[in-house]
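Only one protein chain is missing; all other protein chains are in place.
And now, chain A:
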Amino acid sequence: MRSIWRTLDRGLARDIGLVCVADCLVGVSYGAIAVSSGFPLWLPMLMSLLVFAGASQFMFIGIVAAGGNPFAAVLAGLLANARHLPFGFAVGDVVGQRWTRLFGSHLMSDETVAFAMAQDEAHRRRAAYWACGVGIFVCWNAGVLAGAFAGSAIKDTDVFGLDAAFPAVLLALVLPSLRDQAARLPVLVGVLVALAATPFLPAGLPVLLALAGVVVGIAAKEPELQEAR
(Lines give C-alpha, C1' and ligand atoms only; values in the text may rest on other atoms or scores of the structure.)
Protein backbone atom coordinates (compact mmCIF):
# COMPACT_ATOMS: atom_id res chain seq x y z
CA MET A 1 0.00 0.00 0.00
CA ARG A 2 2.76 2.42 0.92
CA SER A 3 4.27 2.27 -2.56
CA ILE A 4 0.94 3.45 -3.94
CA TRP A 5 1.09 6.73 -2.06
CA ARG A 6 4.71 7.21 -3.10
CA THR A 7 3.87 6.66 -6.75
CA LEU A 8 1.11 9.26 -6.73
CA ASP A 9 2.48 12.60 -7.72
CA ARG A 10 0.92 15.71 -6.32
CA GLY A 11 -1.03 16.59 -9.46
CA LEU A 12 -2.69 13.22 -9.73
CA ALA A 13 -3.47 13.17 -5.99
CA ARG A 14 -5.10 16.61 -6.29
CA ASP A 15 -7.19 15.56 -9.29
CA ILE A 16 -8.37 12.44 -7.46
CA GLY A 17 -9.11 14.50 -4.34
CA LEU A 18 -11.32 16.84 -6.36
CA VAL A 19 -13.36 13.93 -7.71
CA CYS A 20 -13.68 12.55 -4.17
CA VAL A 21 -15.08 15.87 -2.92
CA ALA A 22 -17.60 16.00 -5.78
CA ASP A 23 -18.69 12.41 -5.10
CA CYS A 24 -19.01 13.21 -1.41
CA LEU A 25 -21.48 16.01 -2.21
CA VAL A 26 -23.47 13.72 -4.50
CA GLY A 27 -23.47 11.21 -1.62
CA VAL A 28 -24.92 13.88 0.68
CA SER A 29 -27.72 14.43 -1.79
CA TYR A 30 -28.31 10.67 -2.12
CA GLY A 31 -28.59 10.22 1.65
CA ALA A 32 -30.89 13.24 1.97
CA ILE A 33 -33.15 12.21 -0.91
CA ALA A 34 -33.43 8.62 0.35
CA VAL A 35 -34.40 9.63 3.88
CA SER A 36 -36.78 12.38 2.82
CA SER A 37 -38.46 9.92 0.40
CA GLY A 38 -39.44 7.93 3.48
CA PHE A 39 -36.77 5.23 3.55
CA PRO A 40 -35.32 4.15 6.91
CA LEU A 41 -31.94 5.68 7.83
CA TRP A 42 -30.06 2.41 7.46
CA LEU A 43 -31.05 1.82 3.83
CA PRO A 44 -28.96 4.50 2.07
CA MET A 45 -25.98 3.77 4.36
CA LEU A 46 -26.08 -0.02 3.94
CA MET A 47 -26.64 0.30 0.21
CA SER A 48 -23.72 2.70 -0.23
CA LEU A 49 -21.39 0.34 1.64
CA LEU A 50 -22.47 -2.85 -0.11
CA VAL A 51 -23.58 -1.76 -3.58
CA PHE A 52 -21.31 1.30 -3.91
CA ALA A 53 -22.58 2.36 -7.34
CA GLY A 54 -24.26 5.76 -7.32
CA ALA A 55 -26.40 5.61 -10.45
CA SER A 56 -27.95 2.24 -9.55
CA GLN A 57 -28.60 3.41 -5.99
CA PHE A 58 -30.45 6.52 -7.16
CA MET A 59 -32.37 4.30 -9.57
CA PHE A 60 -33.33 1.85 -6.82
CA ILE A 61 -34.73 4.43 -4.41
CA GLY A 62 -36.35 6.34 -7.26
CA ILE A 63 -38.28 3.31 -8.51
CA VAL A 64 -39.31 2.06 -5.05
CA ALA A 65 -40.26 5.56 -3.83
CA ALA A 66 -42.47 6.00 -6.90
CA GLY A 67 -44.35 2.87 -5.82
CA GLY A 68 -42.54 0.53 -8.21
CA ASN A 69 -41.84 -3.11 -7.60
CA PRO A 70 -38.59 -3.67 -5.58
CA PHE A 71 -37.81 -6.56 -7.92
CA ALA A 72 -37.93 -4.18 -10.89
CA ALA A 73 -35.75 -1.73 -8.95
CA VAL A 74 -33.10 -4.41 -8.36
CA LEU A 75 -33.21 -5.46 -12.00
CA ALA A 76 -32.80 -1.87 -13.19
CA GLY A 77 -29.86 -1.40 -10.81
CA LEU A 78 -28.18 -4.58 -12.02
CA LEU A 79 -28.63 -3.54 -15.64
CA ALA A 80 -26.96 -0.21 -14.89
CA ASN A 81 -24.04 -2.00 -13.22
CA ALA A 82 -23.45 -4.61 -15.91
CA ARG A 83 -20.83 -2.33 -17.48
CA HIS A 84 -18.51 -3.30 -14.62
CA LEU A 85 -18.01 -6.66 -16.32
CA PRO A 86 -16.18 -5.26 -19.38
CA PHE A 87 -14.49 -2.68 -17.10
CA GLY A 88 -13.07 -5.58 -15.08
CA PHE A 89 -11.51 -7.03 -18.18
CA ALA A 90 -9.89 -3.70 -19.04
CA VAL A 91 -8.41 -2.92 -15.61
CA GLY A 92 -8.27 -6.43 -14.15
CA ASP A 93 -4.48 -6.23 -13.87
CA VAL A 94 -4.59 -3.48 -11.24
CA VAL A 95 -7.22 -4.72 -8.78
CA GLY A 96 -4.83 -7.05 -6.94
CA GLN A 97 -4.53 -10.78 -6.30
CA ARG A 98 -6.48 -13.17 -4.06
CA TRP A 99 -7.89 -11.28 -1.04
CA THR A 100 -7.01 -7.80 -2.19
CA ARG A 101 -8.81 -8.60 -5.42
CA LEU A 102 -12.07 -9.01 -3.50
CA PHE A 103 -11.81 -5.49 -2.14
CA GLY A 104 -10.15 -4.08 -5.25
CA SER A 105 -13.05 -5.30 -7.39
CA HIS A 106 -15.58 -3.76 -5.01
CA LEU A 107 -13.87 -0.37 -5.45
CA MET A 108 -14.49 -0.43 -9.21
CA SER A 109 -16.43 2.58 -10.49
CA ASP A 110 -16.56 4.73 -13.61
CA GLU A 111 -14.15 7.22 -12.06
CA THR A 112 -11.61 4.66 -10.82
CA VAL A 113 -11.60 2.93 -14.20
CA ALA A 114 -11.26 6.23 -16.07
CA PHE A 115 -8.39 7.40 -13.83
CA ALA A 116 -6.57 4.08 -14.23
CA MET A 117 -7.05 4.06 -18.01
CA ALA A 118 -5.66 7.61 -18.26
CA GLN A 119 -2.25 6.50 -16.88
CA ASP A 120 0.24 4.94 -19.25
CA GLU A 121 2.62 3.13 -16.90
CA ALA A 122 1.53 -0.02 -15.04
CA HIS A 123 2.50 1.17 -11.54
CA ARG A 124 0.77 4.52 -12.07
CA ARG A 125 -2.36 2.76 -13.28
CA ARG A 126 -2.39 0.69 -10.13
CA ALA A 127 -1.73 3.67 -7.88
CA ALA A 128 -4.45 5.76 -9.54
CA TYR A 129 -6.97 2.93 -9.32
CA TRP A 130 -6.43 2.26 -5.63
CA ALA A 131 -6.10 5.85 -4.47
CA CYS A 132 -9.22 6.86 -6.38
CA GLY A 133 -11.10 3.72 -5.30
CA VAL A 134 -10.35 4.03 -1.59
CA GLY A 135 -10.83 7.81 -1.67
CA ILE A 136 -14.22 7.64 -3.36
CA PHE A 137 -15.35 4.75 -1.14
CA VAL A 138 -14.60 6.74 2.01
CA CYS A 139 -15.96 10.06 0.71
CA TRP A 140 -19.10 8.59 -0.86
CA ASN A 141 -20.05 6.74 2.32
CA ALA A 142 -19.21 9.70 4.56
CA GLY A 143 -21.35 11.91 2.32
CA VAL A 144 -24.30 9.52 2.40
CA LEU A 145 -24.04 9.28 6.20
CA ALA A 146 -24.04 13.07 6.51
CA GLY A 147 -26.92 13.43 4.06
CA ALA A 148 -29.04 10.78 5.77
CA PHE A 149 -28.70 12.56 9.11
CA ALA A 150 -28.79 16.13 7.88
CA GLY A 151 -31.95 15.36 5.96
CA SER A 152 -33.06 17.79 3.32
CA ALA A 153 -30.35 20.46 3.76
CA ILE A 154 -28.86 19.67 0.35
CA LYS A 155 -31.41 17.82 -1.66
CA ASP A 156 -30.64 18.85 -5.14
CA THR A 157 -26.94 18.96 -6.07
CA ASP A 158 -27.99 20.02 -9.58
CA VAL A 159 -28.11 23.58 -8.21
CA PHE A 160 -24.31 23.41 -7.89
CA GLY A 161 -23.95 21.91 -11.35
CA LEU A 162 -22.57 18.65 -9.94
CA ASP A 163 -24.57 16.69 -12.51
CA ALA A 164 -22.34 18.34 -15.14
CA ALA A 165 -19.18 17.65 -13.14
CA PHE A 166 -19.56 13.87 -13.38
CA PRO A 167 -19.56 13.60 -17.21
CA ALA A 168 -16.90 16.36 -17.31
CA VAL A 169 -14.55 14.27 -15.15
CA LEU A 170 -14.99 11.22 -17.37
CA LEU A 171 -14.62 13.32 -20.53
CA ALA A 172 -11.35 14.88 -19.36
CA LEU A 173 -9.98 11.44 -18.51
CA VAL A 174 -11.11 9.79 -21.75
CA LEU A 175 -10.07 12.55 -24.20
CA PRO A 176 -6.38 11.53 -24.39
CA SER A 177 -7.43 8.03 -25.52
CA LEU A 178 -9.19 9.62 -28.48
CA ARG A 179 -5.85 10.82 -29.86
CA ASP A 180 -5.41 7.20 -30.88
CA GLN A 181 -6.88 7.18 -34.38
CA ALA A 182 -8.02 3.56 -34.06
CA ALA A 183 -10.30 4.49 -31.15
CA ARG A 184 -12.22 7.27 -32.90
CA LEU A 185 -14.59 5.30 -35.12
CA PRO A 186 -15.52 2.76 -32.39
CA VAL A 187 -16.14 5.60 -29.90
CA LEU A 188 -18.22 7.59 -32.40
CA VAL A 189 -20.37 4.57 -33.29
CA GLY A 190 -20.71 3.59 -29.63
CA VAL A 191 -21.81 7.08 -28.58
CA LEU A 192 -24.38 7.32 -31.39
CA VAL A 193 -25.80 3.88 -30.64
CA ALA A 194 -26.11 4.69 -26.93
CA LEU A 195 -27.79 8.05 -27.55
CA ALA A 196 -30.17 6.60 -30.13
CA ALA A 197 -31.19 3.79 -27.75
CA THR A 198 -31.69 5.97 -24.65
CA PRO A 199 -35.30 7.07 -25.34
CA PHE A 200 -36.45 3.48 -25.88
CA LEU A 201 -34.51 1.19 -23.55
CA PRO A 202 -34.22 0.93 -19.75
CA ALA A 203 -31.34 2.90 -18.19
CA GLY A 204 -28.00 1.09 -18.31
CA LEU A 205 -28.69 -0.88 -21.46
CA PRO A 206 -27.91 1.93 -23.96
CA VAL A 207 -24.39 2.33 -22.53
CA LEU A 208 -23.80 -1.42 -22.87
CA LEU A 209 -25.01 -1.34 -26.47
CA ALA A 210 -22.19 1.12 -27.17
CA LEU A 211 -19.96 -1.95 -27.29
CA ALA A 212 -21.31 -2.32 -30.84
CA GLY A 213 -18.74 0.37 -31.60
CA VAL A 214 -15.95 -2.07 -30.70
CA VAL A 215 -17.39 -4.61 -33.13
CA VAL A 216 -17.43 -1.97 -35.87
CA GLY A 217 -13.85 -1.12 -34.94
CA ILE A 218 -12.76 -4.73 -35.39
CA ALA A 219 -14.62 -5.05 -38.68
CA ALA A 220 -13.05 -1.85 -40.01
CA LYS A 221 -9.58 -2.84 -38.86
CA GLU A 222 -9.52 -6.41 -40.19
CA PRO A 223 -8.87 -5.69 -43.90
CA GLU A 224 -5.97 -3.38 -42.99
CA LEU A 225 -4.41 -6.10 -40.88
CA GLN A 226 -4.63 -8.55 -43.76
CA GLU A 227 -3.09 -6.08 -46.18
CA ALA A 228 -0.26 -5.51 -43.75
CA ARG A 229 0.51 -9.19 -43.84
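Assorted remarks:
Note that in this section a residue touches a chain if its C-beta (ideal position, glycine included) is under 8 Å from a C-beta of that chain, and two chains touch if they have at least 3 such contacts; residues count from 1.
Note that in this section contacts and distances are computed from a predicted model.
Not every chain of the complex appears here, and the one that does not is recorded in UniProt as "Branched-chain amino acid transporter", selected from "4Fe-4S dicluster domain-containing protein", "Lactate utilization protein", "Tetratricopeptide (TPR) repeat protein" or "Branched-chain amino acid transporter".
Touching the missing chain, out of A:122, A:175 or A:219, is residue A:175.
In the full complex, chain A touches the hidden chain at residues 11, 14-15, 18-19, 22, 38-40, 43, 46-47, 50-53, 56, 60, 64, 70-71, 73-74, 77-78, 81-93, 95, 97, 101-102, 104-106, 108, 110, 113-114, 117, 158-175, 177-178, 182-183, 186-187, 190-191, 193-195, 198-200, 203, 206-208, 210-211, 213-214, 217-218.
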